[in-house]
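Okay, handing you the structure first.
Left out: one protein chain. Kept in place: all the others.
Should a chain be cited, it is by its letter among A, B and C, assigned in written order, with residues numbered from 1 in that chain.
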Amino acid sequence: MYNEKVMEHFQNPRNVGEMVDPGGVGEVGNMRCGDIMKIFIKVEDNIIQDIKFLTFGCGAAIASSSALTEMVKGKTLDEALLITNKDVAEELGGLPAPKLHCSNLAADALHKAIEDFRAKQ
Amino acid sequence: MYNEKVMEHFQNPRNVGEMVDPGGVGEVGNMRCGDIMKIFIKVEDNIIQDIKFLTFGCGAAIASSSALTEMVKGKTLDEALLITNKDVAEELGGLPAPKLHCSNLAADALHKAIEDFRAKQ
Amino acid sequence: MKRIYMDHGATTPMREEVLEAMLPFLGEKYGNPSSLHFFGRESLKALDVAREKTASCLGCAPEEILFTSGGTEANNLAIIGVAKGSPPGKNHIITSAVEHHAVLDTVKFLGKSGYDITILPVDEYGMVSPQQVEDAITEQTILVSIMTANNEVGTIMPFEEIGGVCREKGVYFHTDAVQAIGHIHFNLQSQPIDFLSLSAHKFYGPKGVGVLYQRRKTKLEQICYGGGQERKLRPGTENMPGIVGLGKAIELAVANMPANREKLLRLRDQLIPGLLRIGDVRLNGHPEKRLPGNINVSVLFVEGESLLLHLDLKGIALSSGSACTAGSLDPSHVLLAMGLDHQTAQGSLRFTLGRDNTPEDIDYTLEAVRETAHNLRAMSPIYRK
Partner (left out) sequence: MKRIYMDHGATTPMREEVLEAMLPFLGEKYGNPSSLHFFGRESLKALDVAREKTASCLGCAPEEILFTSGGTEANNLAIIGVAKGSPPGKNHIITSAVEHHAVLDTVKFLGKSGYDITILPVDEYGMVSPQQVEDAITEQTILVSIMTANNEVGTIMPFEEIGGVCREKGVYFHTDAVQAIGHIHFNLQSQPIDFLSLSAHKFYGPKGVGVLYQRRKTKLEQICYGGGQERKLRPGTENMPGIVGLGKAIELAVANMPANREKLLRLRDQLIPGLLRIGDVRLNGHPEKRLPGNINVSVLFVEGESLLLHLDLKGIALSSGSACTAGSLDPSHVLLAMGLDHQTAQGSLRFTLGRDNTPEDIDYTLEAVRETAHNLRAMSPIYRK
C-alpha cells in the first residue's frame, strides 16, 4: 500500500517528541479520519532551528509528519510557509489516494505553529 | 439418472418393430415432450399372443414401451387393461420424476390397441 | 472405456497451467485482499495482476474489469445494473430470442417489473440484423443485449455492427461473449461494446468465476450489497484462486486462438460432411458465420435424449436441444426461434469440439452416430424407409 520511502519514515520517524519551551506550537486534528498532529518549532533569526512533532494517526500521518520536519529544518519561516501538504506527499513519493486528504496535514500544522510563533512576537 | 433396469431395457428393448397384419394398433403421441408410441397386438382366445412397439422418444419412453410388452404378453385383454402407466414405472424400478408423466405412456397405447382390436371384432 | 468429450460448450477441462497458477492461492497464499497485512497485500497484488491480464486480453483498461461468480452473474449485473441506474423515462430494453437464459430470463424479469422489453426474432440461422436493432430502438431505449455467438448453434452475430448502431443512437450495448472468447478477437478500446460477459470455465478456466467488462463512464448500479470489493459493484470476498485461474486461462485462450481455430476447423470439416452423409441429417445454424468448434445437427425421426444415451454408452459426451435433456417441456428455445418444428428440434445434437479432440475421435464418433441413428430409426414410428 505505502511505498518504501513512506514506510522508511513510518518506521524511523525523525524529530519525534515534545519540545521544551517551543517558539511556536501548531495542532491540527481531524477526528473523522482520526488523525491529530502537533508541531513544535524553535526559531532563531527567522530560521527554523529545530522542529518536533507528535502524531496520533495512521502510517501516512506519521510519515508525512516526519518528512515535513526534515523538509523545513533550516528553512526561513517564509520559505516554510510555501510548503504545502501536496509538497510533503510528493517528497514522500506519493501517498495512496484515500490518504491524500485526511492524513496529509503536516504542512497545515506547521503553518499554525508559525502563526503561533509570530503571534507571540 | 436412470436406474439399471431402465437402462437395460433401453439398451436391449424387447419386441421392437412393426407387426404384419396386427389385430389391433394403438398410438399415443405427446408432442410437448416429443414422445410418440405405437403398440401392435395379436390376440387369440382373448389372450395377447404377440405384441410389438415402435417408439420415438427418450430413454424412459423406450424403456417403458419395452417393459410393457414383456408385462402383457400372454395376459388376457381384461388383465392387460388393468395395467397402468404407474405399474410400468414400478416394474422398471421407478423413473425420474420429470419423466413420470410425459414419457410413461405405454399402457395408454396398449389400451388404445385393445380398443382398436375390440372395435374391429 | 475411452471417453471422448465433445461438450466444450457446456464446460471445458481446466488446463494444467491454470491449475498450477491457482495452487498457491489454494494453499499458502490465502490472504484476503482487503486485509492490510502481508497476506492481504500478497493477494491484492495477484488480484491486480489477474485484472491487468484480463484487460490486456480484451484490449481495455484494468479498471474496466469486474470479476463475478460466472457468466450468469455477469449478465444479470449488466442488465439489471443498467436498468436500475437508468434515468427516469428510459425504460426500454432490447434483446434477442436466442439469448442464453441468463440474459433472456433477466430481461423478462425486468419486463414483469415495469420495464418495456423487445425480444427480437431471428432468421433461420439464428441471426439478428443490425437493421432490426435500429428499427427497435426508441427514445426510451437504454440497453441492447445481443450475444456475440450462440451457445447452441454457434451462430456469430453481427455484434460490431449492432454495437455501432447502438453507439450512434446513444444506447448501451451489452454482449454475452461467454461462448465467443478464445474464438473471436476483442479489442474493446475500439469496438463499440459497453458491457461484455465472460465465464472462465468455458475457456479452460475454473468454474465459479466470470468477468463483466464495463466501459469507463457508463452507469451501472450494484445488484448485490455488502463490502467495497470490485468498486462496490460486486461485493464479497474475492474468489482468489478462481480469479487467478481466469487470468491465466484467458491469457492462454487468446494466445492460442489462431492455432486452436485452425485445429477446430479441420475437425469440423471432417465431422459435418460425415454427419450429413448419414442421411436425413440437417445442419442447424449459419453455414459459415459460426464458432469453429460448434456443430449442431438434427438427426431426423429420432429423439435427442435417446441418441445421447446411446452415444454416452459408447463413451461420447455431447448435448442436445431435446426437451427431455433440458428437463423442460419444450425443446430448445433457440431452435424453435429459428423456425424448426418440434420434431426436428427434438432430434438435435450439439457437438462442441475442443483442444483435446482428434481426427480419430471424429471417425469413431461418426461411426457411433451412424449406428445409433440407424437403430433408433428402426424403432421410430415416424421414420419412413
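Here is the rule we go by: a residue touches a chain if its C-beta (ideal position, glycine included) is under 8 Å from a C-beta of that chain, and two chains touch if they have at least 3 such contacts.
Worth saying up front: this structure is predicted, and the values here are computed from it rather than measured.
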Residues of chain A in contact with the chain not shown: 2, 7, 10-11, 13, 16-17, 27, 31-38, 53-62, 98-99, 102-103
Which positions on chain C touch the chain that was left off? 3, 5, 7, 10-14, 19, 22, 26-28, 30-32, 34-40, 69-73, 75-76, 100-102, 105-106, 108-109, 199, 201, 206-209, 223-228, 235-242, 305, 308-309, 311-312, 315-320, 325, 327
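As a convention for this text, only the chains that are shown with their structure count from here on.
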Could you list which residues of chain B touch at least two other chains? none
Quick one: which residues in chain C touch 2 or more of the other chains? none
